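Below: one structure, written as structure tokens.
In this view, the complex is presented without one of its protein chains, the others remaining in place.
Here the chain labels run A and B in written order, and each chain numbers its own residues starting at 1.
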Amino acid sequence: MKRYSAFAIAREAARYHTGWERAWRSPEPKSHYDVIIIGAGGHGLATAYYLGKNYGITNVAVIEKGWLGGGNTGRNTTIIRSNYLQDPSAAIYEKARSLYETMSQDLNYNVMFSPRGVIMLAQTEHEIRGYQRTAHANALQGVKTEWIGPERVKQLVPIIELSGPRYPVLGGLWQSRGGTARHDAVAWGYARACSDMGMDIIQQCEVTGIDKSGGNVTGIQTTKGAIKCNKLGMVVAGNSGHLADMAGFRLPLESVALQALVSEPIKPCMDVVVMANTVHGYMSQSDKGEMVIGGGTDGFNNYTQRGSFHHLEETVRALIETFPMISRLKMLRHWGGIVDVTGDRSPIIGTTPVGNCYINCGWGTGGFKAIPGSGWAMAEVIATGEPQGLAAEFGLNRFQEGRFIDESVAAGVAH
Amino acid sequence: MLILTCPNCGIAADETELHADGQAHITRHGAGASDDDLEEYLFMRNNPKGVHFERWRHVYGCGKWFHAARCTMTLEVFGTYPAQTLEPPKDLVAKIKKKRPDWEGFVK
């Protein structure tokens, strides 16, 4: 692989950039791999990457029915944070955040990780207590967050309205090393690095069946033929139920639409990411200058990548209350993605009832920020065959045991 | 922005009048249930790509719960029917089968 650098660009510029090589190869599938990962989104590619990097397993294929990075990796609001309350979540998200810090250098691909800071606003007394609790937990978990008062919020976000008529801003939970990254680049960077390790990324290849023998996976059937494998990892978000069905087990998942929108680009006016959970909205400004806005999920099962307009109305209203100046900006584009949501809204990483078959799914609305940590954890599970390390608590068995990882503790609770 | 006809009051209701609540016809497993049954009841969901039987409430209308058969890929609504039933009406199942010959049929 030719390394990327300013010098490489200068060298290529002299020959009008005709010399750049492919970022990743586009091979035909081989007949057998040690590991097949289904799904070339961020999580699938990261899993493959850490299988190679951490365990030296490089006889790996990543199978993708569409185009790599074409699912939720490329359609989210790119927020990265690890200020989670529960231990297992804080551990995996913080691992992910720390891997984001060095990802550009690790992959030799600029993913534009921008640790500009994330504020979660507290707008009720209840939220204050909730975030103070998180701040305490984070301090012990090694996640650097702090509770800040309204004056500091205003200092960090000059365009915010502190004393809105409905919900005043009472303070916030501040994670200064949270931020954003360029979502497509994460998938592309991993794909390039995987390809460079000799892994095969096979796009436009749909899985049509899963071969088993004696309760163990032996390979898959695809639109490009049968491929054998020793181990199989399913990392396909909203399509997990469909694949699990083929493999013969059930999942505690429902797929719903999550929407986002961007404004037209304007000059920099907000340097941090702001999340306002009481009014349901979050906003950051991309490097291009667009205000990137997201809200809550739709209520019904949906695979169309379209949501309902009234959810956008609610989100925009909430954010105009919080940032009155955006009223005169224009919405450029809105879109939806399909998120797979579990019973406790935390992901599933681990073994399945089928032997040699592993699953990583259920990231719901929070998947992008987890990509490197998720890949790291999933690679460990696949390589060792055991649900251990960061993944230990995220197994499928937790639902039967009633051992939830519930991050929604600050939401929807009465006085 | 869905429209569903409430079988109780007959109104073609806008989605903003409705509350969606996931898969229908789930059997409640209460006291004495096995671990597997309890897990199935509380968590396991069909989540199909295609025909889905689901629960809705006409919350800003008559307040009644009802069931709908809807396609999660096209959002086509095959029909709605009262919630006080253990399985979808036969004529609705037949109607869906006619429109979607490949459909495996209602699976509880």
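Everything that follows uses one rule, which is that contacts are C-beta pairs under 8 Å (C-beta built on N, C-alpha and C of every residue); 3 or more make two chains touch, one makes a residue touch a chain.
Please note the rule applied: contacts and distances are computed from a predicted model.
With the options "Sarcosine oxidase subunit alpha", "Molybdopterin synthase subunit MoaD", "Predicted Zn-dependent peptidase" or "Tripartite tricarboxylate transporter TctB family protein" in hand, the undepicted chain maps to the protein name "Sarcosine oxidase subunit alpha" (source: UniProt).
Counting contacts over the entire complex, the absent chain touches A, B.
Checked against the hidden chain, the listed residues A:Ala23, A:Met197, A:Ala226 or A:Met246 yield one contact partner: A:Ala23. The hidden chain makes contact, of the residues A:Asp196, A:Glu321 or A:Asp340, with A:Glu321. Only one residue in the set B:Leu2, B:Ala20 or B:Met44 touches the chain that does not appear here, and it is B:Leu2.
Where chain A meets the missing chain, the touching residues are 4-6, 8-10, 12-13, 16-18, 20-26, 66-67, 69-70, 74, 87, 91, 101-102, 104-105, 108-116, 123-126, 128-130, 132-137, 139-142, 146-147, 159, 161, 164-167, 179, 182, 184-185, 188-189, 203, 263-269, 278-279, 287-289, 304-306, 308-309, 312-313, 316-321, 324-335, 398, 400-404, 406, 408-410, 412-415. Residue-level contact of chain B with the missing chain is found at 1-4, 14, 21, 28-33, 35, 38, 41-42, 55, 57, 59, 63-65, 74-78, 83-84, 99.
Quick note on the criterion: only the chains that are shown with their structure count from here on.
Inter-chain spacing, taken between the CA centroids of chain A and chain B, is 30 Å.
Residues 239, 241-242, 250-255, 298-304, 308-310, 342-343, 399-400 of chain A are the ones touching chain B in the complex. In the complex of the two chains, the chain B residues touching chain A come out as 1-2, 15-16, 19-23, 35-36, 38-40, 42-49, 52, 54, 70, 72-75.
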